[in-house]
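Please find one structure pasted underneath; my questions will follow.
Heads up, one of the protein chains got dropped from this complex, but the rest are sitting where they should.
Just so it is clear, A, B, C and D label the chains in written order, and each chain counts residues from 1 on its own.
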Amino acid sequence: MGLIKYIVRRLLFLGFLILGVSLVVFIISHSVPSDPVLANLSQRNIDNQEMVETFKAKWGLDKPLYTQYFIYVGNLLKGEMGTSIRTQRPVLEDLKKYFPATIELAIFSMIIAIFFGMLFGIISAIKRNRGIDQVIRGISVLGVSVPSFWLGLMFLLIFYAKLGIAPGPGRLSPHLAPPAAVTNFYVIDALLEGDWELAWDALQHLFLPGLVLGSFTMGLITRTTRSSLLEVMSKDFIRTARAKGLTEKMIIMRHALGNALIPVITVIGIGFGNLLGGMVLVETIFAWPGIGQYAYKAAGNLDFPAIIGVSILISINYVVINLLVDLLYGILDPRVRYN
Amino acid sequence: MSNEFKPLQDDDLLRINNLNVQFRTAEGVFKAVRDVSLSLRSGETLGIVGESGSGKSVTALSIMNLISNPPGEVAGEIYFNGRDMQKLSAEEVRQVRGNEIAMIFQEPMTSLNPIHTCGKQIMEPLLLHKTYSRRDAKAGTLELLKRVGIPLPEQRFKEYPHQLSGGMRQRVMIAMALACRPKLLLADEPTTALDVTIQAQILELMKDLRQETGSAIIMITHDLGIISEMCHRVVVMYAGQVVESGPLKELIRNPLHPYTEGLLKSIPAITKVKQRLHSIEGTVPSPFNMPRGCSFQPRCSYATALCAEKVPDLSQVAEDREVRCWRHGGE
Amino acid sequence: MLLRMMKNNLLFSIGVIVCTLWIAIAFVAPVIAPYNYLGQDLANRFQGPGALHWFGTDSIGRDVFSRVLVGSRISLVAGLVTIILASFIGMIYGGIAGYIGGLVDEIMMRLSEMVMAFPGIILAMTIAAALGPSLYNTLLAMVIIWWPNYARVMRSMVIANKENEYVEAARSLGASHFRIFFHEIMPNSIGPVLVLATLDFGNAILLFSGLSFLGLGSPPPAPEWGAMVADGVLNFNYWWIGTFPGLAILTMSVGANFIGDSLRDFLDPRLRKEI
Amino acid sequence: GCGGSKDAATQPDAATGPKQLIVALDPDYETFDPGLAYEAYGLLVLHPVYDTLMQFEDTLDNPVYGIAESLEVSSDGLSYTFKLRKGIKFASGNPLSSADVKWSVERSMNLKGNGAFLTDGIAAIETPDADTVVFKLKDPDASFLTKLTYNAFGVVDRKLAMENGATNAADASTTDKAKLWFDTHSAGSGPYVIESYTPKVEVVLARNDHYWGEAPYYDKIILKSISDPGTQVMMLEKGDIDIAFNLGPEHVKQLADKSGITIKKAQSMTLTFLLMNRDPNIGGPIANPDVQKAIRLALDYQGIQTIAGEGSITPVAPFQEGFLGTLPPRDPKTAQDLDKAKELMKKAGYEKGFKTTLEVATLAVEGMDLPTLAQKIQNDLLQIGIETEIKTSDIMVALDPYRKGTQALSLWYWGPDYPDPNTQLAFLPGNSVGLRANWTAAMNPALAELGKKAAVEVDKETRIKDLQEIQKMMDEDSAFDVLLQHARHYATRDNIQGAEYIDPYKINLVKVSAK
Partner (left out) sequence: METSVLAEVKHLKMYFQTEGSFSFRKKYIKAVDDVSFKLFEGETFGLVGESGCGKSTLGRTLLGLYQPNEGKVIFEGEDIFSLKSKRMKELRKKMQLIFQDPSASLNPRKTIADILNEPFHIHNVGSKEERQKKIKELLERVGLSAYYLSRYPHEMSGGQKQRVGIARALALNPKLIVCDEAVSALDVSIQAQVINLLEDLQQEYGFTYLFISHNLSVVHHICNRVGVMYLGKLVEIGNHEDIYYKTLHPYAKALISAIPHTDPDMQRERILLTGDVPSPADPPMGCRFHTRCPQAIGLCSQAEPALKEVYSGHLVACHRAYHP
């Protein structure tokens, strides 16, 4: 009951959020000194009044701003996000096309970040203040400090151009054709087709961008796991566990880790959010055909249906991830579950 | 149950000789426990009283070898069942913990792991120290829950600590401590966090269980009322030292150390005639700034020049009565 | 305390040394830079690192070393300004939300959550595209992205402190809301926010360089590190053009983060949960 | 590549797999609807897919027949009668007839897309029989045949297109529903069909088995979107791709001594120029013609060419080398004359110089970063006392003030709308680009007059003479300073042949083959 109520509340907020986000972009993109008409018609057609009228009518640009917004929201409620001025395709279609690439990369890099982040964090906490702890903390700080656009460049230079041990940019090697779209995750689609080689190729292409993208989150997770585990280890119930005669290993595995993970979950959520922001940079370097590049182009072109579309998508994503984090909280922490 | 005094014998269950515990902190070395010696027979209940920070908990934790180093450093001998706990290997100590010696902590909320069910936590020592199968352990746990007076044990078994009230949680702690039928039970302020009516329930429960299991108990508290209800013998601590020890009745009726005396007088009680309370002036000295000589001397109304000069020894004034005061020998 | 921490903590000392060095460089950069950071020399474009040009020269023959040195000023100022403004706004906003509580709090926090849900970089890009890229607009965008973090921490601090008995004591004495807020609650809540702000310095530098990499910072010929890396991507075969400014960003943000990380460990564990 | 093993990254063996060509480029195409596409790279894809009546073979001044067999032009230059080749079939198997031609052109006209202006001069299209098409023009147009090479005139399989929502009706701009379909399908009769299109990733062209002409060499052509030239270089070096199309001058230098790679160089039709506003309210001191002249003399063209890369030249006026009547370019060594420039500044009353803003869009033109060039110009102008502050903005944002004519001093580029000098007349006073500098016809009536005359001149010799006169006049007085006609750099693997540069197509993919 409480859970359903909670989810309903979250979803209500989502609606509110979508309205807010679209309004903000709408205002920004319409307060621009330049005019999407000029930006999107060819030099020739600007001089042609008829062309300009046609264009304006098509995009509703001839109506007052608030009408345009209501038209937009009305369409949104019908599940339509309008048509991108730049690509001239429905925004929803564009998002469907680009988002899976982004999500595939994001998930992959999250897996890397979570696995290594937690592993490093645990080692570091157990060996607190020893050499290995210093090394891991150094790595984790490097992870959160390194500019991703620069790291991507260096990785490509070193591992692809110089050493040739990593594949180049893009989602697949150039001579390979993408698998039939089912999930639009190339690795999974290739596996569905039974094409192991293709799947392997797609997986390899995830590696460098995944690492670059995940480095920040990995650093964050390492740091949080470490401090959270240390904090939990000083709790009274750990003393109780010791008094019961458990070994240190059992104490960490059975009593400390579960509790320590709770704050880590939050950080993972935040990390996932950051990841989508960092996408713009990484996708540019790795020629990754995802939402980041799409957004970058859209912003540059003042293609407001597309900007609103992307913003809404990412905001929804944020809310969904927060929801998941909260639900995970409930799984990990019975105090939350029973409230 | 009787409060009769039992003379010390060589087959003491626990004997602590000259226990010293210090902590290295940012401000300096902090001597939390100084030269504490005490002993305990099987089946006996020993009370430790003293003001906050006087080293009661640290003494108890030292017995279990639970003082972590750093920052703590423990010196002295702690014989349990004839073995020096200090000399045991980590594995041997582990075998003793929860099995032969168990501990109940003051704050039942924070001392239970919030993310495991109560049942699981009670089962843990059983699975660890006894050759129980999971099913036997569960049966044993339910039995334990019943014994500590928890209604609906089947349901409580599945519940998490936060779903229980403070009194219930403390019962769970007790069940957990008793799981392996320990020879020695350390109870560190087990009822301080509880309401009076619940406290009374828990004290009754502990008395019953003591009779059943025959465990020796060290009862740590700052409430002399609880001591006089539960204990056979009492140790009074002040600023990390034992200042007085003896059988309960004698100590209450005839306190030898001025601190004990002051303490007894300053407790308001409904049995007493309403009159102005006696009060010990001043405060407990800071451990970094211990007075010369006797540590109670600045607050003591009997203090003499000698008290400010030399630290009195703990001297035996009668059979099983010791006191650290120049007025009673001291040498 | 600084020295004691430095003695015990290798990473912290590295951080302190690196940051001190960068701050010193920022102060004296124009004096110690071997060349004019704007001086073009087309005859000597794309010179590799060598005795004359330690970090080589760029596509119009400017000395990369001098530009990296002078660029430290922009990065430091950008980081500082963002953090100061964002924490100030966040503090006021979060403070008010936390103090008033109830429906007002709920609405204010939902609003700030909306800003947080909003993809930051896209917001920055849109603002830059709309208003034209410039240092001010970029900083504006960064502040807009950043303040909700502080608002959240401030709010939780205020809510925690609001319950303190000394606040109740002031209230029972008849103190006004203004006095309670500014005399009792604020001074005790500000600490963690300021600490968080200090720790965030490295992140601000990183975000700023990312935005200037995308061409959203000050216009050329300002020696902005992110823009210089972008220049390096453009002139990809001359590795030094992008590598050295990248290393500069890395060292400055690593330095700040080493300090931050150690401080975080050193300070109140309460803060850890807020981050 | 497979984490270490190089073989998978290299070209698949021609003997075992299908023959495929992989091209990396940074394209701007957004749609492959022939009625709508008007981006620079549109024809690269659409030329191999849609046949046109006329097409370019090797040079731009001489369009040749595509699917037309013969042409008759009426003496008044208003009627063009084409006979179509017989027996042509679309990739779908449908036969191609004059009705398809008429339908396609009308659709382009009515869709009102960006390329629709190319059809502006058409009064009517007649189809006397299945193999004959007659275009009636409103006015004579010397560049009509050139315009016919564009995809707006590409012949579409109207049956197939209509099945997928296309229409040629007058209200096509709102009722046509085929755009999305055209993005991933094709309805042409060219040697290739569009097999798939993944925006930002790739376009795959597959051989059209019904093609009427000689079958092309490759079974498949894959056009990869790789926006970063550095990445293109890396991929070419690795052998991941056959052609790296968007290289800057510096990338080419890097590839110069690499084995297995051929560097290609061509003259691009793209110009980069400086706009100097003539309106004193906008330009301030810049509006002074003497100042504008001084600026033209103050710039270090040699340095500018160095930045743009080898092969770039500096035309005298906005007319590209390669077009009819273009004068030889400036000599970069002598074009700069600081003394004279300073004198002119003095004459204009700005001996001490002034401050102004130089506006520039953040993008690269033919591999040259515009903001970098802006910094060079900033540096040069400082020598005659003009202090500039650079203002960068995204292209789409910068276009607005540019088109409205509100920029004082700005750096821009220009590509011809169709390969004919007439398109360059826009730079003349009173014409569209001239007006962006607020350069009105009244400011130089002689030049404006001459421009009007040249636009409709049909006699080739007179046309050349007029055009050259225009250039000379613009050398003396102009609101523009043409800085560069760029060179175009790209590179192929050694075993590729026929990948020659030809402007509207970029590369005629049909002609590429392996050695």
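In this section, a contact is a pair of C-beta atoms (placed from the backbone, for glycine too) under 8 Å apart; a residue touches a chain by one contact, two chains touch by 3 or more.
Only a predicted model underlies this, so the values are computations on that prediction, with no experimental measurement involved.
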{"item": "Neighbouring displayed chains - absent chain, whole complex", "value": "B, C"}
{"item": "Touch criterion as defined above, residue of B:N69, B:S89, B:T131 or B:T271 at the omitted chain", "value": "B:T271"}
{"item": "Residue of B:Q199, B:S215 or B:Q241 in touch with the missing chain, whole complex considered", "value": "B:Q199"}
{"item": "Touching residues (missing chain, whole complex) on chain B", "value": "3, 51-52, 165, 167-168, 195-201, 203-204, 222-226, 228-229, 248-249, 252, 262-264, 266-272, 274, 276-281, 283-284"}
{"item": "Residues in chain C touching the chain absent from view", "value": "102-103, 106, 164-166, 168-176, 179, 184, 187-188"}
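Simple rule for what comes next: only the chains that are shown with their structure count from here on.
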{"item": "Comparison of A-C and C-D by number of C-beta pairs in contact, larger one", "value": "A-C"}
{"item": "Rounded Å distance, chain A centre to chain C centre (Cα mean)", "value": "22"}
{"item": "Whole-Å gap between the CA centroids of chain A and chain D", "value": "37"}
{"item": "Multi-partner residues of chain D (at least 2 other chains)", "value": "228, 394, 396-397"}
{"item": "Residues of chain B whose C-beta touches two or more other chains", "value": "none"}
{"item": "Of chain C, residues touching chain A in the complex", "value": "10-11, 110-111, 113-114, 116-123, 125-130, 202-203, 206, 209-210, 213-214, 226, 229-230, 232-233, 236, 239, 242-243, 246, 249-250, 253-254, 256-258, 261, 264-265, 269, 272-273, 275"}
{"item": "List of chain D residues in touch with chain A within their complex", "value": "1-4, 6, 8-9, 11-12, 20, 22, 24, 30-31, 36, 38, 112, 114-117, 173-174, 179-180, 183, 198-201, 204, 222, 224-228, 231, 234-235, 237-238, 240-241, 394-397, 399-401, 403-404, 417, 432"}
{"item": "Contacting residues of chain A [partner chain C, same complex]", "value": "13, 16-17, 20-21, 24-25, 28-29, 31-33, 134, 137-138, 140-142, 144-150, 153-154, 157, 223-224, 227-228, 231, 263, 267, 273, 276-278, 280-281, 284-285, 295-296, 299-300, 302, 307, 310-311, 314-315, 318-319"}
